[in-house]
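As you look at this complex, bear in mind that one protein chain is not there, while each of the others sits in place.
Each chain gets a letter, A, B and C, in the order it is written, and its residues are counted from 1.
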């Protein structure tokens, strides 16, 4: 650990961003089958991380070199939390970490949601898109000028509600037995558009869901920021491996995003 | 661990030799700077291992796939010990193991010293050639028909004397400040050739030392068995990567050796 | 963490599991789509570890007309996730093979692919002539060994020479003939096509890739022959791409995929890339039962992919 800290201190002391470094795992809990919440102790990320920014995680196995990016889900003092699903070998290894273990990370990376304007931020997440929106709720709650309404869609178990409930002014959630986030948005439409604060949608989740959310927003003229995923090589903008098509051409999801507006993406 | 045991049991139960499997590290001690004695719990190897047979060790790091072969140095009940020097990354990792850790091994492999005939076995080792000769002393002590005389040469610290002393009838050792094993053999010549039991030399160590020992033996007509080292791909005879030149052509050190007679090697 | 550790074996039924998904390679039935790769399988060594007739096939070490000594000195080095070998095709010769390994393997009922080595067209022809009447089930012509100075890889990189050689060998036997290709070429579809047009019944790929290591303590190459052939997990993406390319160029020829396979999952990637079967090489150096474990893992993975399994059983491929 000491070594990880020394690396960060040396970089910051010279006016640079911390490179990859080793941190301590503070907590690991399984929220749902195959869904893990991991908390690391990292003062730098804790004080700089903003909603939708992500952190590159690295596995211990040196045959798996590429970063596993995860969105920050919550920050408490020096502790930074993430929620991730086990989808392959890398996340399987990371889910097996235990408190006190060491793990290599780098971040925070990417651009955050823009929550500068006072608004009712509607946090629309599906599946493993929840982490940045929990963090957004936390951030907005600390700001005071805005409100937040969480709109979460799950496959089955509503595993993230208890976290977002701590911060969001209102939480609505749904699972596949009942419908999806569009079902919820339809139900809430009057409430959202009729309030004092103008609604702004922040969204993260599977691509088809985000496209549906974007078009729901477009039809109602509601501003919409979307946090994308793409396979990454570096996470910090050096490799141009993580592009997405935008109206301005192919942009890097890691460094130009992960947050893009509906207009930038050209989604109708 | 259970899993390692199950793998061995399944193989043996079907009449086969155990493949690579996971065992528990029982003990690790540093004998000298960069020299480690490691003990594993492996009932199969413990009951089958003979002097000069070796065990393939595998590192945890999956970028380092090749076996690290080590000669058995001692066997006590289910426990099998090895003594090795840190020479590269693989042995560095293995030296970092602690009791209770898991490590993958396969063995015992190769042909043992032939200690069938009653004799005064002269165990001539240099540097990290000591392990099989400690085991030879242990084996001979348990046999009753033969004697053993250890002749060990060290660079500096006489780190293995205390182990071979447990079993050998006589131990002579020397370090570079005084000379080498040939110095010792010269001093002991009368004692060796004048005893009741005929002398047979068993030797392991650096190539130049073994060649000197072989020619010392040849000049005096003393039979000489030499345990060789070669870079290995498998350790069990399948890859033909570990050959040494013999009078019968290129033979496998792992499966045809590691023990060869002076005559087989054609060393004068 | 280590895919090669036997503690990832999903059970200990390796020794008596009943295979569910056979395949057919150039008309020859394989109990399962997994064989050993040449040079990493010696019956005398592997027989102690499992009943090798349980595999889809066993491919034996390249045999030459007379015994070959191979290269002197250190023959191997380690790369990141790879082995580098410079055996130089040491083998006791075809006559020894015909009285020793081959009859023993046939006696236990193994499906035997006999790998053929040569320094010249005549060498290959001499070996094929002797194998033509043998009980070997398939022949694999190795025109891709990077570790011999004459013959070997040089034939595999020259489509004209390759075509001439395979045409000649083709005329000598009706045994299913596999041509084993080297990845050390600009475009592997060129020799692939040359071999197919000259009458090869199947192709196997890849052989090893030329590589080396240097010992920084001495500043000298680790291997006395300087370079050797790289194989093992590191070459997986390269082998997959070569199989994909050859399958794209030649939709119908049976292909045996080789390179970096150490799990059923990786074998499955080759099948999706268009292979009919696979061979496991270096992984068997690090664990003798690796080919059997790969076959066992694949057998379950194919349960979940009935369409792929059906195609393989019919001698067809995914692509």
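Note that in this section a residue touches a chain if its C-beta (ideal position, glycine included) is under 8 Å from a C-beta of that chain, and two chains touch if they have at least 3 such contacts.
Treat the numbers as computed from the prediction; the structure is a model and nothing was measured.
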- Message: Please identify which residue in A:22, A:215 or A:264 touches the non-displayed chain.
- Response: A:22
- Contact residue for the chain not shown (choose from C:33, C:233, C:254 or C:281): C:233
- Message: On chain C, where is the contact patch with the chain that was removed from view?
- Response: 77, 79-82, 84, 157, 184-187, 209-214, 216, 219-221, 226-227, 230, 233-238, 240-241, 244-245, 260, 265, 268-269, 272-273, 301, 305, 308, 318
- Note on the structure: Hidden partner sits against chain A at residues 3-4, 6-7, 9-11, 13-14, 16-17, 19-22, 58, 60-67, 102, 104, 106, 230-234, 236-243, 245, 249-250, 255
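The working rule: only the chains that are shown with their structure count from here on.
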- Note on the structure: Taking each chain's centre as the mean of its CA atoms, the one lying farthest from the centre of chain B is chain A
- Query: What whole-Å value do you get for the distance between chain B and chain C if each is reduced to the mean of its CA atoms?
  - Reply: 34
- Junction residues of chain B, two or more chains touched: 61-63
- Could you tell me which residues belong to chain C and also touch two or more other chains? 1, 80-81, 233
